[in-house]
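Every protein chain but one is kept in place in this view of the complex.
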Amino acid sequence: MNKLSILLVACAFLLPGCGQETVSSGSPEHAGGSSFAEIYAAAEQALAVAEAKRNVWSRTEGLLRDAKAADADGRTDEAIALATEAKLQAELASVQADTEAETWRTRVLSN
Amino acid sequence: MGKPIKIRAKVKGDISEVKALMPHDMESGLRRDAETNELIPAHYITELVAEHNGEIVMTAYWGPAVSRNPYVSFSFTGGVAGDTIKIHWEDNQGDSSTTEAVLK
Amino acid sequence: MNNKILLLSVIIGLFAGGGATAGPEEDRTAMLEYYTGRFPDVPLQEFANGLYAFDEIAREQWIEMEDFPPYEIAIEDGQALFEARFANGKSYADCFDNGGIGIRQQYPYFAADLGEVVTLELAINQCRAANDEQPLPYLTGDLAAISAYMSYTSRGNTINVEVPQDNPSALAAYESGKQYYYTRRGQLNFACMSCHVQSAGLMLRADRLSTTLGHATHWPVYRAKWGETGTLQNRIIECNSQVFAKPLEPQSIEYRNLEYFLTYMSNGLELNGPASRR
Partner (left out) sequence: MKVHRRLVLKGTLALSAIAAWPRLLLAARPDSAFSANDADKAIADLFGQTPLDSDQVKMKIPDIAENGAVVPVTVSTDLENVESISIVVVNNPTPLAAVFLLTPRSIPSVSVRIKMGQTSQVRALVNAGGNLYSTSKDVKVTIGGCGG
């Protein structure tokens, strides 16, 4: 199992129950001290990259929407946690697309 | 006005077998719209009457637990090829549908 | 002839990317051998019935459904729509070979003029556009009904999708569909093949996974889960969602190429659509 698979599987365990939008609690002091606006912008940027690779995960955009709503609601820690998760998802999707660009061939039955 | 009922009615010996398929949503009233999250109002067939040459051969009363696009089949004696089978339904919102078919 | 072979080998070389890459026919044969080896008791044409080829309990219920299947509503609606005239007096029959009857086995095909794969559903909307009619939504409803009627008239015909060997773009489209099929995607990191090759016949939660062989024979499908009749791409979108991948647009290039590959894998099987599924 390669690193990506392990990462992705680990990530899958973070999936909340089907269809539920549970929220992981944000730590009050987030690393680097970036503002919500910065993290949100970075997540949007990462999402655009994944979108260009035609490989976006289905919950990422929802996380960003929820992040925006939480921020508007004054729930900043939650907003930051959501945007951070969205950014991570978008980045992983990009890595997945890049890795798969060649590895798919190893699975072909007629090989 | 409900959509027409699809009816297949066949006679074999003295027994006539009727199968019917009714396009209908059969909403239970318990489901939520995926987008708005609002409850979808109950909409289901409540009563069904089947007639052979004008005589009732089966009546059914249904709740919302009959599947979407309901299917029913039943049999009766005394029919011959060429006879008329008529099926009529009414639902809880006042819609209804009536379709006639020929016994084959 | 020699030139063609030369061209072909150049193309194959291009796509091989260093490793050996098989052509469509080798892909199909490999898949056929894989499934017939894994399910030696399943007669070939039975693969067109999906999980019902090897799940007895499900099969019994499916046979009861097929006795008077809800997709008959779609066939009837589809026939009426198919036969209706456009505002200009023409109809769908004017757009298709043989008046549109019994032709599904030709789809999808690679349209050399467009340089793209054309599915039957795309062709239905192309026909509408050519007659100044608005396009229909691709996944369910009227278009799925028309497609269901056209499938119904094609039942029993043998799927015969061609990848013209003299057209590198066609081969590229096929390869792109094949790549999509084998590529892992979504938060669950699944490829189509993860479920339908490696785990075919096994249970995934409550569902028994079907084989790729036969995936393209029976569309559109009345799926009990949907409560309506939908097209193959409606199901592909659902597959994407199930692995937490954001679906692409219906009839996007990727999906059409995937359908091209997928249907090619079922070449030689008889069409048996529309069908009912759980």
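Letters A, B and C mark the chains in the order given here, with residues in each chain numbered from 1 onward.
Assume a residue touches a chain if its C-beta (ideal position, glycine included) is under 8 Å from a C-beta of that chain, and two chains touch if they have at least 3 such contacts.
Predicted, not measured: the structure shown is a model, and the values here were computed from it.
**Student:** Just name the one of B:I40, B:A60 or B:A101 that touches the chain not displayed here.
**Tutor:** Missing-chain contact among the listed residues: B:A60.
**Student:** Among the options C:L81, C:A111, C:A224 or C:I253, which residue touches the chain absent from this view?
**Tutor:** C:A224
**Student:** Tell me, which residues in chain B touch the chain that this view leaves out?
**Tutor:** Residues touching the hidden chain, for chain B, are 15, 26, 28, 30, 46-47, 49, 51-52, 55-68, 70-78, 88, 90, 94, 96.
**Student:** Going by the touch rule given at the top, which residues of chain C touch the chain that is not shown?
**Tutor:** Contacting residues on chain C, toward the hidden partner: 57-58, 60-62, 64-65, 204-207, 224-225, 227, 241-242, 278.
As a working rule, only the chains that are shown with their structure count from here on.
**Student:** Among line, ring, star, complete and other, which best matches the way these chains touch?
**Tutor:** Line.
**Student:** For chain A and chain B, let me know how many angstrom lie between their CA-based centres, rounded off.
**Tutor:** Going by mean C-alpha positions, chain A sits 49 Å from chain B.
**Student:** Any idea how many Å lie between the Cα centroids of chain B and chain C?
**Tutor:** Taking the average C-alpha coordinate of chain B and of chain C, the gap between them is 33 Å.
**Student:** Going by the contact rule already set, what residues in chain B reach two or more other chains?
**Tutor:** Residues of chain B touching two or more partner chains: there are none.
**Student:** Indicate the residues of chain C shared as contacts by at least two other chains.
**Tutor:** Not one residue of chain C touches more than one other chain, so the list is empty.
**Student:** Spell out the part of chain C that touches chain A in their complex, as residue ranges.
**Tutor:** Those residues of chain C that touch chain A are 17, 19-22, 26-27, 29-31, 34, 178-179, 182-189, 191, 193, 197, 240-241, 244-248, 254.
**Student:** Quick one: which bits of chain B touch chain C in the complex? Just the residue numbers, please.
**Tutor:** Touch list, chain B to chain C: 3, 6, 8, 19-21, 23, 25, 67-69, 71, 73.
**Student:** Contact residues on chain C for chain B in the complex?
**Tutor:** Spelled out, the residues of chain C in touch with chain B are 67-68, 70, 72-73, 76, 224, 227.
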